[in-house]
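Worksheet for the structure shown next.
With one protein chain removed, the remaining protein chains of the complex are shown where they sit.
Each chain gets a letter, A and B, in the order it is written, and its residues are counted from 1.
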Amino acid sequence: MTTVSAPPGATRLVLHEHRFFDSDPAVRRAASELYEGTRTLPLVCPHGHVDPALLAENAAFPEPASLLIIPDHYLFRMLHSRGVPLEALGVPTRDGTAVERDPRRIWQLFAEHYYLFRGTPSGAWLDHELSEVFGIEWQLSGATAQRIYDELDAKLRSPEFRPRALYERFDIEVLATTDAATDTLDHHRAIRDSDWSGRVLPTFRPDALFRIASPGWETERAELARLHGAAVHDYESFRAALVARRRYFRELGATATDHAVVAPTTGWLPTGGAQALFQRATRGDATPDDQRRFEAHMLMEMASMSVEDGLVMQLHAGALRNHDQALFERYGPDKGGDIPVATEFTRNLQPLLNAFGNDPRLTLVLFTLDESTYARELAPLAGHYPAVTLGPPWWFHDSLEGMRRYRERTTETAGIWNTAGFNDDTRAFCSIPARHDLARRLDANYLGGLVARHVVGMSEAREMARALAYELPRQTYKLAPAPATVGVTP
Amino acid sequence: MTTVSAPPGATRLVLHEHRFFDSDPAVRRAASELYEGTRTLPLVCPHGHVDPALLAENAAFPEPASLLIIPDHYLFRMLHSRGVPLEALGVPTRDGTAVERDPRRIWQLFAEHYYLFRGTPSGAWLDHELSEVFGIEWQLSGATAQRIYDELDAKLRSPEFRPRALYERFDIEVLATTDAATDTLDHHRAIRDSDWSGRVLPTFRPDALFRIASPGWETERAELARLHGAAVHDYESFRAALVARRRYFRELGATATDHAVVAPTTGWLPTGGAQALFQRATRGDATPDDQRRFEAHMLMEMASMSVEDGLVMQLHAGALRNHDQALFERYGPDKGGDIPVATEFTRNLQPLLNAFGNDPRLTLVLFTLDESTYARELAPLAGHYPAVTLGPPWWFHDSLEGMRRYRERTTETAGIWNTAGFNDDTRAFCSIPARHDLARRLDANYLGGLVARHVVGMSEAREMARALAYELPRQTYKLAPAPATVGVTP
Partner (left out) sequence: MTTVSAPPGATRLVLHEHRFFDSDPAVRRAASELYEGTRTLPLVCPHGHVDPALLAENAAFPEPASLLIIPDHYLFRMLHSRGVPLEALGVPTRDGTAVERDPRRIWQLFAEHYYLFRGTPSGAWLDHELSEVFGIEWQLSGATAQRIYDELDAKLRSPEFRPRALYERFDIEVLATTDAATDTLDHHRAIRDSDWSGRVLPTFRPDALFRIASPGWETERAELARLHGAAVHDYESFRAALVARRRYFRELGATATDHAVVAPTTGWLPTGGAQALFQRATRGDATPDDQRRFEAHMLMEMASMSVEDGLVMQLHAGALRNHDQALFERYGPDKGGDIPVATEFTRNLQPLLNAFGNDPRLTLVLFTLDESTYARELAPLAGHYPAVTLGPPWWFHDSLEGMRRYRERTTETAGIWNTAGFNDDTRAFCSIPARHDLARRLDANYLGGLVARHVVGMSEAREMARALAYELPRQTYKLAPAPATVGVTP
């Protein structure tokens, strides 16, 4: 590729071939070789937040700021933390406060603060995206902002940059979205009914139906009844509607459910207890403590239903949502104002694992925001219970050092075969290849370190790298039968 | 050693001379040199779970599966976690469920799943054991399983592989076992009375006598009375019997006690409180909360007795035993179903340390399963209180990365001289050399890193390596007088 002339003040954007590998030559050599074995494998995306409408409609993406900045709280929260108002970045408000509407000014402001991302995964992902997806040749900065904007904008209008074209170019094998239990899945249905061969699957996420103390619960219940085509007036009908919705999701290809909780408390309510709480909720009288007990009970129900219908159960714990209440009120959820808390798994999961943990029909994928639980609780649980699999490092820990810590703290007790491989967990469609590439590099680097220290041999490591990048997510999420070569020594 | 022909599908088992050392040449060079200085030092084993009957009777070990797989929960739990039933691995049941009885089938099944241990310390230990203890030349796999079984089986029948011969070949200087307070120590007595010169010592573990809410407590109390030769009908006689049992253990060479608790709560009961709880226990009325307060009191008593009789006090905290109740009911304790919990030391130990922490007669060795306490609580406690010494990384953390984290998080605050050196903590006699070798390599590697970064000089590191491998366990556990060269700058 050639550029006519360098923009003034610009620096070349060059992604080093060996980026993210340790510089020690023995590690780098092994990592590099291992990465070559996984670099071009198809992308398996069993957990994420891409809007299925993108692929159902296959319309052109919007201009660069609306695509890359305004919806990405990983990015705008960092500028907010340094005093840049979210209004100046065009983040839409719920209370009618005016926000910047000129995308070029938003893009410029972001570019001038892009130095804040040095040493962060967000910076690494965006550089990859700009360079590899969009062919940008200059580092993003105040000096290059407008020129890069022009290039992106032009490309985004071209057919090669439509969602389905990118899906294919990215070599995505399967992409799971995350969908409310009361979602109609119309977009998924439209994709299925189209002549396009991409594989886009829903994931069943019923959290809102379990939050019986929330003001929105009544609406959720009504919507559930509407979709179910029958009254949901007591716990029995509620449970039946959930079973039916799960069946509907499965018919549209779902292989998994997803559940988010602050603390992963589990436990059956006594007989009649669920019904009593349900009735209290219908009267609008449920308390936060009622909700906690109801959620703990519903996690038992979800595990029980998974044993029956085979949906993989994902549990994400430890995020205190909407910590910044003023931010939440003005901008709504998912704006960078969620903060993790310490999380306890050993005692909280004991009721669920005592009931279902040894059942070969259950796969329970656990995610944490509390890294102190990796070696202390999660790896021992995964290294014992057949049902437990460790999800990849999540959210704040989905980073270079975060992934290193995850492998270093889980592998020795749980091995790699009790982990679920990588998932990108993103709503930013264009960042998917960047995230998989980073993960493949870091797993290759971790394994390369084992090779360099003679903990495992090169041929063993090669199998492990392939398992982490490709086979484990496929197997864990039941997205394909296990190939014959997986997990078997030669 | 030569082998006539390679088994089909087999790979050579070669332990690399520099295994587990960082690959950076400066670190590796220093680590390698430091390891050479400790590699052949005798093994000091102040804490472990070897059955003393082994060395008292000196009978041949059983066949390979019964020796290496069936009793080792580190190994079979990993296969269980991937869906292999414990029955198929021959793990005996308490409820009469039939289990596999053909050791060759058990061995084969294990070998086919041995890939699960890649990157784990269990894999590193077993490879070492097969290669260095048994002279096996091929990696264990489905293809080599039967051939390796044959070799092991033949060797295990030979006199060179009897326990006492191995004890000598391993160059064990002293081996402490762990024994219930109500153990008769007949095997220890038999070893003493024999003409064999091996040094095998008991360790006083009275936990069961402190669990006053447990159904087994009454039996324990009766057995204590029987051995004591006097009634144990109130707290005063209970305490006197404990003093007497400690004396008996010391007569048979014990230098330490061992105590396991979930939370390390300590604190005197008010006057009359211990007696009241003891009476409640004899009536069978003690509650779990009663037991917690009694245990907290008994830890104070144990420290007080240690001040008097000089026994080193070991405290292991943070394991929630028998998390998997179905597993416990079918197979019993110590089957891989114990899971750690977060542990608090600073406040919990304050009463004990305020009473005895500055007493030069007390040595309190602390073990944790919660690595977040290393830098936050344990190193500051050890770096202040004369009585406190840090035990080595324990159980799940007794691994390559676990040992690295331990040194990196404790040395800067506590130094190495407030740590107890290594102990192997194993019931698997044949794995003892593997465990010591791994620890010596990793300590050499840690110190080699300090040398390579010019934090300490090579001659200083050499003294530190020797202290960690040999002198500190001997001193901490009072197994030998401190040699003149220890802990003194040249």
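In this text, a contact is a pair of C-beta atoms (placed from the backbone, for glycine too) under 8 Å apart; a residue touches a chain by one contact, two chains touch by 3 or more.
Model, not experiment: these values are computed from the prediction.
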Looking at the full complex, which residue from B:Thr203, B:Ser372, B:Ser399 or B:Thr426 touches the chain that isn't shown here?
B:Ser372
Kindly state which of the options B:Arg164, B:Arg409, B:Arg440 or B:Arg474 is in contact with the chain not pictured.
B:Arg409
Write down which of A:Glu151, A:Glu371, A:Asp424 or A:Glu463 is the residue touching the left-out chain.
A:Glu371
What chain A residues would touch the chain not displayed?
9, 11, 16, 18-24, 77-78, 80-83, 112, 114-121, 124, 139, 141-142, 320, 323-327, 336-342, 369-372, 396-397, 399-402
What does the interface between chain B and the hidden chain look like in terms of residue numbers?
24-27, 342, 344, 346-347, 350, 353-354, 357-358, 360, 372, 375-377, 379-386, 388, 408-409, 411-418, 449-450, 452-457, 459-460, 463-464, 487-490
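Keep this in mind: only the chains that are shown with their structure count from here on.
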Rotation angle superposing chain A onto its copy chain B by C-alpha atoms, nearest 5 degrees:
120
Between chain A and chain B, the Cα-mean centres are separated in Å by 40
